[in-house]
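To keep things clear, I will list the structure first and then write my remarks on it.
Every protein chain of the complex appears in place save one, which is left out.
Letters are used for the chains, namely A and B, taken in the order the chains are written, and counting of residues starts over at 1 for each.
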Amino acid sequence: MENIVNLTITEIHKLLTDKELSAVELTKAFLDYIDRIDPTIRAFITVTENTALAQAEEIDRAIAQGKKIGLLSGVPMALKDNLCTAGVKTTCCSKMLENWVSPYSATVVEKLQEAGAIMLGKLNMDEFAMGSSTENSKFFTTKNPWDTSRVPGGSSGGPTAAVAAGEAIYTLGSDTGGSIRQPASFCGVVGLKPTYGRVSRYGLIAFASSLDQIGPITKNVRDCAIVLKAISGFDPYDSTSVDIEVPDYEKALTGEVNGLRIGIPKEYFEIGISKEITEKVLKAVELLEDLGAVCEEMSLPHTEYALPAYYVIAPAEASSNLARFDGVSYGYRDENAEDVISMYKNSRGEGLGPEVKRRIMLGTYALSSGYYDAYYLKAQKVRTLIKQDFDKAFEKFDAFITPTTPSIAFKAGDKVEDPLAMYKSDLFTVPSNMAGIPAISVPCGFAEGMPVGLQIIAKPFAEETLLRIAYAYENCRGTEVLLPDLEVN
Amino acid sequence: MTISLKELEHVAELARLSIPENELKAYTCQLDDILKSIEKLKELDTDNVEPTAHILPVRNVMRGDIVREGIGREDALGGAPDVEEGQFKVPKIV
Partner (left out) sequence: MTEYEAVIGLEVHAELKTNSKIFCFCTTEFGGKPNTHVCPICLGLPGTLPVLNEKVVDLAIKAGLALNCEIAEFSKFDRKNYYYPDLPKNFQISQYDLPIAREGYLNIDVDGRQKRIGITRLHMEEDAGKLVHSGDSITGADYSLVDYNRTGVPLIEIVSEPDMSSPEEARAYLDQLKAILEYTDVSDCKMQEGSLRCDANVSVRPKGSQKLGTKTEVKNMNSFRALQRALEYEIERQIEVLEEGGQVVQETRSWNEARGITETMRSKEDAHDYRYLPEPDLVPLVIDVEWVERIRQTIPELPLERKKRFVEEYGLPEYDAGVVTSSKKLADFFEACVEKFGNPKEVSNWIMGELMRLLNANNMELNDSPVTPGGLIRILELVKEGTISGKIAKQVFEEMFNTGETPDAIIKKKNLIQISDSGELEGIIASVMENNPKSVEDYRSGKKQALKFLVGQVMKETKGKANPQLVNDILLKKLSE
């Protein structure tokens, strides 16, 4: 069999429809590979071997009957463990939900199931998606496939590491302040956060509802376009999903960027960024200029305020969203509590990890009587300013290019004791969540042997622009090996 | 300090979180650090700025008044730590 690690969606589709490979063979190969490699990477929380094989058999039957199958049919994928899957544990990597099995599936999960996807399992993450290194998982830490002494980033560290290690063709993550793009950058894969409202959040266990979006993590831009199309669209179960047509994103992958106006916001190159990363990003900008894009330095003046405003709004919403984890009707309960209040306090105190508790307290404080105006209202107003920065700049530019993160993947344990330092790795990703606009991270080379990510930001619902630029760049960059050499035989 | 130990205890109470005595100080210091970094927002004059709660200009998303079957009682109670007579059982309230 071919080296499954390097396969892409279109390649698999061809292999399956040409009957060179069956979905069951493919699935088995992935399950074998996960068996071998995951003890090193530790991306998977749950491997759903039986259902994966059953799904694969169904696809094979369909193929044998001569049925036409979609691009994602028979393609093995895996999901961040905050996406609800009926019948399969959804833990959010928290003791609170360690044994919780959802009675329903997230809309994106249903969409992928209908598309014939094969789910290999559920992936590690920072508890309740709060973190930037996956070290906040209650269960274990995922390793960066490029250097296992380093973190994969977070909170979607499991999903990005799994793709980088070739354990799944694609994965879905969620991004509240950079949780897809930051780890995609650290792991050298493509990660896209759609426009707020592009993808239904129904069944995504909420962290901060006004910021959360689900998005694809893939090896290349084309796969990203394919998966994004499959999961996008209005959902009557999510009032904040938007009822506008989903374009065929693959059509944007022309390699053409001629005439596109791209802004290079100077603020993203000023604040504590590594020199090597700046160089890589600017090299990518040059490449795009060579392709005819018009790149120009410009300013998004409120950039530095995005992070502090984010660390008010996200925890405030989280403090309310996570109030439901109380030990009453599901999840962890302190069985010894004698009254309801101590049951609440102990169940939450023991069932939630330190970072989650920290953010709940921070958010509770920001909303509490006497502090609301100074913190929460202020942050909402600053959010308006950030949005206005972008709105104004979009009058002149189609997109912006920035580094995804200020530094490369750091060593495991480096920032565990210093939450504020950890927060700063979201510096460049947070603004697009605050403005609700789409952004993608694409690998753009290496620094100190670790991947560097290039972030492209576009107008609301202009995912096509993101993909167009990302694809043109990827095409031009060359298809040098972008996956780590992991095969351990 | 932006937040005192006593305020932290109050916040933990509001959020129904038991925090062991020996961790209170560490949490207070960490929250103090974070809150200090948030003070940066004060640099901005936002007197005439409207707050943003919803980033999209979408309005009036509603559904019709239609009844659909819910989930069975078994599924509803499936994840419950304690159940009696088809209901969720909780320890005494007062």
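Simple rule for what comes next: contacts are C-beta pairs under 8 Å (C-beta built on N, C-alpha and C of every residue); 3 or more make two chains touch, one makes a residue touch a chain.
Nothing here was measured: the structure is a model prediction, and the numbers come from that model.
Chemist: Which one, A:S22, A:N124, A:T142 or A:S210, makes contact with the chain that was left out?
Modeler: A:S210
Chemist: Taking the entire complex into account, which one of A:D238, A:E276, A:E289 or A:E304 touches the absent chain?
Modeler: In the complete complex, the chain left out is touched by residue A:D238.
Chemist: At which residues does chain A meet the chain that is not included here?
Modeler: Counting over the whole complex, chain A touches the hidden chain at residues 82-84, 90, 92, 97, 100, 102-104, 106, 201-206, 208-210, 236-240, 316-317, 319-320, 323-326, 328-330, 340-341, 344, 364, 367-369, 372, 376.
Chemist: Considering the whole complex, not just the chains shown, which residues of chain B touch the missing one?
Modeler: 14, 16, 53-54, 56, 58-68, 70-73, 76-77, 84-94
Just so we're on the same page, only the chains that are shown with their structure count from here on.
Chemist: Spell out the residues on chain B that touch chain A in their complex, using ranges where they run on.
Modeler: Contacts found on chain B: 3, 7-8, 11-12, 14-20, 27, 30-31, 33-35, 37-44, 46, 49-56, 58, 61-63, 71, 75-82, 88, 90-94.
Chemist: Considering only the defined contacts, which chain A positions touch chain B in the complex?
Modeler: Touching chain B: residues 100-101, 103-104, 196-197, 210, 236, 239-240, 242, 302, 304-305, 307-309, 311-312, 319, 323, 326-333, 335, 337-346, 348-350, 352, 357-358, 360-362, 364-365, 368, 375, 377-385, 387, 419-420, 423, 434-436, 460 of chain A.
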